[in-house]
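These notes concern the structure reproduced below.
Here the complex is missing one protein chain, while the rest keep their positions.
We call the chains A, B and C, going by the order they appear; numbering starts again at 1 in every chain.
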């Protein structure tokens, strides 16, 4: 179900072949660093460079070897060594020297995640642009506010979108902060001491980090997984925001509401049996991603207590789960961009739905106006009575209120009409939109 | 990481190609049922039978179509129809008649799960056999009991194994019970009324169920997912039991404990850098499966509140998650069988570890013997003192106790020795083993 | 937030005081069993019977003691012993003899769960009754079916309710099956061998089980938690079903839909500021319960791999989580009963909403009718065109179709009208309702 839960680019970033190439990259950089430290023959790096494409891998043997070894690093290194050995026996001798399986697997994962984050940030930029444009365009488009899935005072479509936009910008900051901690080299040898390299450890490690363009952490983090899981947590938060966005659009798209819709498309959202159908497939895909991520993050958090210098099972559980989290976030972003780019908004229907409510949604405005005179609670109860009457009789709330002496004693007819005018009851909506968009402008 | 998280057979059961074949099976059976009801041309079933291998599917177009449609059923049926139409225009007309996408996808999933359960039950049988054999063989092998990861009175390896065996037998019962509810036809048409078939609905549905050898449920269950999620919950419970089994073996396999081990094997459990290594790769794999399942089940439970007559996103989240649960259970079972089949037990080391404890593990025996005389608490405190002294001085608890008048006033020397003999302190262990094995025998 | 997440009766079942009483019950029954086996002084049971109310407990000291001991059983038994000792020194001596902390805590939990299940089953009965009544009453009330949150062919309110009713009945069966496995005695002593009781173990265990009216399991299950977690899983499945029920009602209750509502009540569902509000507080509460349970069940499943003869931390995590699962299920049931008992259904609005769709929802009926003539796909595309035209022009689909020669060539005018009549397009709805209600009747 890749069509729902990933994007081609993100699938590529976490594909088996990309992983193998990232592993080859690690072994190449290590060879260069060892060479520079005088621990590998001159030219070792150059020889390994020829295998950055990992074409030497025999997938079948790799899987079988992994079944016995518990990870793919061991057969991978065996195959790499065999391949190099054919032509350069001496250089094959020092492949992987000083490193352990987790070093190559963790660092390869970090390289993949670095690539993944580029994709994510680029998608966030596109979504940011689309949302900013739509927020600006619909800043003044009035629609029913809804709380507890029931009508509330009006808001604007722009303000709704600004909420998502604002969260999206926070996610970008989170990614930057988390990446500082998480996009780092893992290189510690068997137990995180780099003992096999003796006193050359620091120099090799520094050079390895430099070649891979990764920050060197204070110490190897093979069983301290916080920074890795943090990156996944940020993806989960991001997807949560997109889930809320899709939830709202899909609710607005209900036929009985009809206020907004994801863009239509040839063949999009049809049914195998119902000719009239235009399903919100984009929203559904985002909601499906958002539904899957929380359980995956729970797995990652639960896998943090990895035993001693390398865990038993938990590390494997983690590495099977992390890629999915990035793929789900990417898929949700891509679908959100499609929706945000061409969001369909029906301002007329929004106003019709508001008007169909006979002024009830703005009852609070009258209640507040009366509160100063008679107290918030008395006013609230008065308005509750009036609302009930309006709802039961189908008479507009304004007309009902004008018949109530408790009201007319305090408010003139025009005042009642003005108070119940949704356009007059938007408070600070434009100000909030302005702040969010101002922040967008400032960051450009 | 399929080598860790599935078995070849279970991967096949949930492979894309098996899913397509199961979908083709549904459409074939539907054609037969329609034909019998006079709603499809004679021979329709036969024509569709030729496509049970789903070879007609163009995977690329399928994925693209699914992206627009939100599921693969729509492009699948389009391709099937196009393929049939070439030779049998009339018979293509009624393909999928009366059904909706969810009917074919859900029923195909049920067919796949039915196959998966056969694999699971067969594996349970093998594990049951291995565990029963080992339980019997090690019924009397004494080892340190351990609570809170600290030494406790002795138990036997057989009793430890009997615990897993007993749980395994309960899981088999659970599978049978859950399968009665969950292995059923889904066929309801667009909204679960089978309206498109008019008065023929019941007959077509009954015939469809008969052909697929599935029970017909009381009513379509397209948005009532309880029975499907129940099957996954049983897989999760099963995997939880296996996780406990692996946890124990891996702890017994620690070098400092050394009482049991998973079987060694050529290349198995080696390290990329540490020559001495024999890692418990089987246990690790089981624990990794057990670590992944809880989050997946949470996803499935969270996806139950599917809206109205077909949910938005939650159904997709479910179908992406269910196969993984079966695969993880299958992988954990297979690895458990490998371990149980050739479990290495070192009875000598077990006894050495017990003896190294200077009799402390059996302190309770003396405490209980004294309790009738001086009260449980006084005896408990007396023994706490004696244990502390033994631990601090390295003198056997028997020797310490023999110097304490409060003890020797009540217990003779030989009695103290007998009480501290682990072979004398196994209580009902054999009885419990006997009951569990008796149940095994009875079921054969 | 107990008002949302439990019921008074279920809170009582899992209250600290109920737990202490269940623990006292265990110690009393054990005293009786020991007495009968000649291991405790005659009258021991009688003495302990006076403390079944657990009034002797000093809560502050218990909590402090638990902090050091890691559980409340140790200080509880100390306090119980001290209390008994004052008057009956000899009988205090054998309190808790043969048992360990987990025996009393686990068995107390089972006693509490047994009580909880009575409450759950009783509530299921009430909900079953209410749903059966409403299903019958609304069997023929037609409303828009909705898939992907978009209009689909019609169904009936009775059929929607029958889905929940049918699942509810499966949950009852699940509870019965799971209770057979889970409502059993835990009594194994320090490591599950009952060694402290020597050859008296079986007799004491059997008598203890008899007194507590609990089944004796094959073997102690102190670290085999499958049957306990299974009970929680059934509660989770049940709550998932209720979440779906609440989701649907709350969606039908949206002002723009207005087809059904949870019953209103004095002060119910008001807002602190919006006078017009009538919020679906019952649905919200159920959905909140359903949102919380999946994560809790993940915790329970993740806590199954308890080490050796007593786990380290996982057992505690489990016992803190299990009660919440039962409480959430009970709360969700109670709120569902309130809604089902007095569900508000607006048949007129249902028909209005259907009619407002200009016949589009029934497009499938025409498509199917034409399929035999021109093939399912051609008919489907034809109808898609007609639907689009109807939607864009606001003309009823019947009128549109009557202008299309491809249609009128095959269908007469009256036929088109009949096909688009929602009352004619309910298929097997009544049959399914009948089957579910028949099952209800059969079980009475």
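Note that in this section a contact is a pair of C-beta atoms (placed from the backbone, for glycine too) under 8 Å apart; a residue touches a chain by one contact, two chains touch by 3 or more.
Quick caveat, the model's predicted, so the values are computed rather than measured.
The chain that is not drawn here is touched, among residues A:8, A:348, A:409 or A:427, by A:427.
Contact with the undisplayed chain is limited, among C:281, C:344, C:391 or C:404, to C:281.
Remark: the omitted chain is touched by one listed residue; of A:21, A:36, A:51 or A:146 this is A:146. Mapped onto subunit B, the interface with the missing chain covers residues 146-153, 250-251, 253-257, 269-271, 273-281, 284, 294-295, 298, 302, 353, 356-357, 360-361, 363-364, 367, 380-381, 383-384, 386-387, 391. Take subunit C: the residues that touch the chain left off the picture are 1-5, 63-70, 73-74, 77, 96, 99-101, 104, 189-190, 196, 246, 250, 265-274, 279-281, 283-292, 294-299, 302-303, 312-314, 316-317, 319-321.
In the full complex, subunit A touches the hidden chain at residues 39, 70, 78, 81, 85, 89, 92-98, 100, 145-149, 152-155, 159-160, 162-164, 166-167, 170-171, 173-174, 177, 181, 189-198, 201-202, 205, 217-221, 223-227, 229-230, 233, 236-237, 240-241, 243-244, 246-248, 251, 287, 290-291, 293-295, 297-302, 304-312, 364-365, 368, 371-372, 374-377, 425-429, 431-433, 435-436, 439.
The working rule: only the chains that are shown with their structure count from here on.
Of all chain pairs in this entry, the one linked by the most C-beta contacts is B-C.
Rotation angle relating subunit A to subunit C: 180°, from a CA superposition, given to the nearest 5. When you average the Cα atoms of each chain and compare centres, the chain farthest from subunit B turns out to be A. We define each chain's centre as the mean of its Cα atoms; on that basis subunit A and subunit C are separated by 32 Å.
Each of the following residues of subunit C touches two or more other chains: 146-149, 152-153, 251, 294-295, 298, 302, 364.
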